[in-house]
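With one protein chain removed, the remaining protein chains of the complex are shown where they sit.
Read from first to last, the chains carry the letters A and B; within each, the first residue is number 1.
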Amino acid sequence: MRQHLPHPENRLTITFAAWFLGLLALTTTGARAEQPAPVKIGFVTFLTGPAAAPFGIPDHNAAELLVESLNAGQVPAPYAQVGLGGAKIEAKFLDEAGSASDVVTQFRNLAERDHVDVVVGYVSSGNCLAVTPVAEELKQLTVLDICGTPRVFEEKPRHYVFRVNPHATMDNVSTAKYALAKFKDVSVYSGINQNYAWGQDSWRDFRLVMKDLDPKATVDKELFPKLFAGEYGAEISTLLTSNAQFIHSSFYDGDLEAFIYQAAARGLPQRIPLVLTTGESSLWRLGAKVPDGTVIGARGPHTFFAHESALNVWFHKAYVDRFKEQPIYPAYDFAQSLFGLKTAWEKAQAKKGGGRPTTEEVIAAFEGISFPTPSTTVQMALGNGHQGISDTAVGTYKFDKAESRPEMVDIVRYSAACVNPPADVNSIAWLEGGMKGAKCD
Amino acid sequence: MLTAFAILTDGLVYAAYLFLIAIGLTLIFGVMRILNVTHGSFYAFGAYGSAIAVGIYFDRGFPAAGGFLLMVLVAMVIGLVLGLILERGLLRLFYGKDEVIVVLVTYAAFLILEDVIKLIWGPNSYALYQPLALAGTIDVGSLVLSGYDIGLIVFASLLAIGASFALKRTRWGHLLTVVIFDREIAAALGINVTAVYTITFVIGAMLGALGGAVMAPKIAVTLGIGVEVIVLAFAVVAIGGMGSIGGALLGALIVANAGLRLSIWCRRSSCSSSTR
Partner (left out) sequence: MVSRPVLFGALALIIVAVVALALPSWLVSLTTLAFANALVVLGLIILWRAGLVPFGQALFYAIGAYAVALIDRYGGMHDVFVLITAAAVLSAFAAFLTGFLLARYREIFFAMLSLAMSMILYGALVKTETLGSTDGFHVEAPTYLGYAPQGAMHLLVLFWLVLAFSAASALLVFLYFRSVAGALAVPVRDSEIRLEFLGVSVNGLIHLNLVISGTLAGIGGAFAALSIEHVDPNMAYWTTSGGFVFVTILAGAGSVAAAFVGSFVFEFLKSIAYDILPGTWQIFLGAVLLVTILFLPEGLGSLFGRLRQRLNLKPANVSS
């Protein structure tokens, strides 16, 4: 078998040429037409991999939509000003995929090589935790987007890092309250969650809340299949023989959809209702496959649960018109992050009489503010004004066969102070201590 | 009693799944001594092809039996095309080199194909739900089994039998076996080893795609499904012995049941597994 490879010396030349061209490409991408002092923002989210479909793409879509709309001044009040305070946003999109060292290296590149003004993003809690100390070290203003771990602001006070979206504690507090109200006299429940930090933390929080609110309830089965396992035959068999009154799960997208296909085919949700803390993200894709009666959370009052407002009407329509699909909660999460940043930026700018604000001025303006978003109003109340809280809502799923679209019924809203820990209280300690200080009506 | 039955069927279903994803890999390794990382891509392409083509088929309302047949057909076409392109276009440039180099070539191809999938089908996930619904359920006491799962067990068994028969009784199977044992002697005997390699790789690709195609109705077909499958397939092949159909079956059964042993022996009702 002949191998038609070039002569060794030519091979060397070819390889060098290939690399040289690659490096050349790098240098030429740096040249960009200068606009009047744009605000450079690095947007980091999952553009590849299994987390792209449920989080990265809606996140990215919302980013593209909002950056363009803001730059064209098309967003309704109070965000009508172009870009941030009149300066257009120059967006740089980056993939969050890779190991923690890749993510941290890319963050440093954004901050020190590309000199972005703000970094917005990060879906994975692990990446948020890795990037935060580096942001503090580099004095890089950062707005964490979708990641849910409360650890970011509870381990240490932060100065340069903010997170507008409430953390994951409120998801399980609200769904537990809802489940207890819906399924009267709960004495047994089960759970199936992915065996990694998100699943483990969700289950831990849920159990703690259940213990606080319904001490006599016991856990029948707690299952932790591998993340992205995809095949849940054994788990479904186990749950079919469970006497639980409902099943808790923090599964999302790929795993959630596989689980629902396989479970529904065997009649599990018809026998034991499912309580899905992040179920909203898959409803549009699954449609009628999700059984009526499933309890659904959306990690905030998003999509079905959004409060009526001109801003929401605009956002929803603009998103559907452009992407021909419904915006799910990650898209709303992104909108909240960007609008929070914009509010802070413009407030800082107004304070200094119209000049472009510095990072420190934006930080000072950002802490503790409250602002409207397409879903609700967010208040930066925790973490010394760096971590946002908002109200939330949980509902029961119903597929409208006539209209052939998902619907949410029996929606219950929970105020921010009811399902979020008070300021300066560690979330786990709060849950273990009976959720003291919660203000529910 | 019911629990024992449940464990048995769960074990068989999972073993069927593992066998289906591993058989293509074991064939290629056995004959060509290549640990083919691109196997994950074959699986993914098969799943995507199946989800889309068969989805369209069922949407048009064609008879159900044809849909299942189409799944197999789609897998074979995808396997044929991908297998040929990869083997003829890329792999043959590296035969004779260090085994590790060839593994890395397949790894590079896998990386490229991952993004090719994204370029072709985008980052969203696809679903194929009709086969699961059509296959119905089988009730055994209070335990509900999915007809599709049972079908998978049957399908995997037939495939195992068919493959063993092909290897042991047909002329082509004999040729393959000789090449597995000793390539040099095979060549010395006048066997066209190059052709055997190409055909083996293509068949392996078809089997990989077939695994993805039949699993598509049970999962969300999205980016990254190939990655998870590679580790599992490797484990099955390593445990069961490489290059043997029986070995792949055995490996699948062992890995499947090891995972389930863990769940039986869990104390209280708390079960977790990071290896399944």
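Assume contacts are C-beta pairs under 8 Å (C-beta built on N, C-alpha and C of every residue); 3 or more make two chains touch, one makes a residue touch a chain.
Because the structure is a prediction, the values reported are computed rather than measured.
Engineer: I'd like the shown chains that the missing chain touches, ordered by label.
Structural biologist: By the stated touch criterion, the chain not on view contacts A, B.
Engineer: Which one touches the absent chain: B:L69, B:I85, B:I112 or B:I185?
Structural biologist: Reading the full complex, the residue touching the unseen chain is B:I112.
Engineer: Which residue among A:K40, A:R108 or A:K211 touches the omitted chain?
Structural biologist: In the full complex, the listed residue that touches the missing chain is A:R108.
Engineer: Which candidate, B:I101, B:V140 or B:V154, sits in contact with the chain we can't see?
Structural biologist: B:I101
Engineer: Give me the subunit B residues in contact with the hidden chain, please.
Structural biologist: Spelled out for subunit B, the touching residues are 35, 90, 93-94, 97, 99-101, 104-105, 107-112, 114-116, 118-119, 227, 231, 234-235, 238, 242, 272, 274-275.
Engineer: By the contact definition given up top, give the residues of subunit A that touch the hidden chain.
Structural biologist: Contact residues on subunit A toward the absent chain are 5-6, 11-12, 14-15, 18, 22-23, 25-26, 29, 47-48, 93-95, 98-102, 104-106, 108-109, 111-113, 125-126, 129-130, 133-134, 149, 151, 155, 195-198, 200-201, 204, 227.
Everything that follows uses one rule, which is that only the chains that are shown with their structure count from here on.
Engineer: Can you work out the whole-Å distance between the CA centroids of subunit A and subunit B?
Structural biologist: About 34 Å separates the centre of subunit A from that of subunit B.
Engineer: Name, in rising order, each residue of subunit B that touches subunit A in their complex.
Structural biologist: Interface residues on subunit B, with respect to subunit A: 2-3, 6-7, 9-10, 13-14, 17, 92-93, 95-96, 114-115, 118, 123-125, 127, 129, 132-133, 135, 137, 142-146, 148-149, 194, 215, 217-220, 222-225, 228, 259-260, 263, 269-276.
Engineer: Considering only the defined contacts, which subunit A positions touch subunit B in the complex?
Structural biologist: 1, 3, 5, 47-50, 52-54, 56-57, 195, 219-226, 228-231, 233-234, 237-238, 240-241, 253-258, 261-262, 265-268, 285-286, 289
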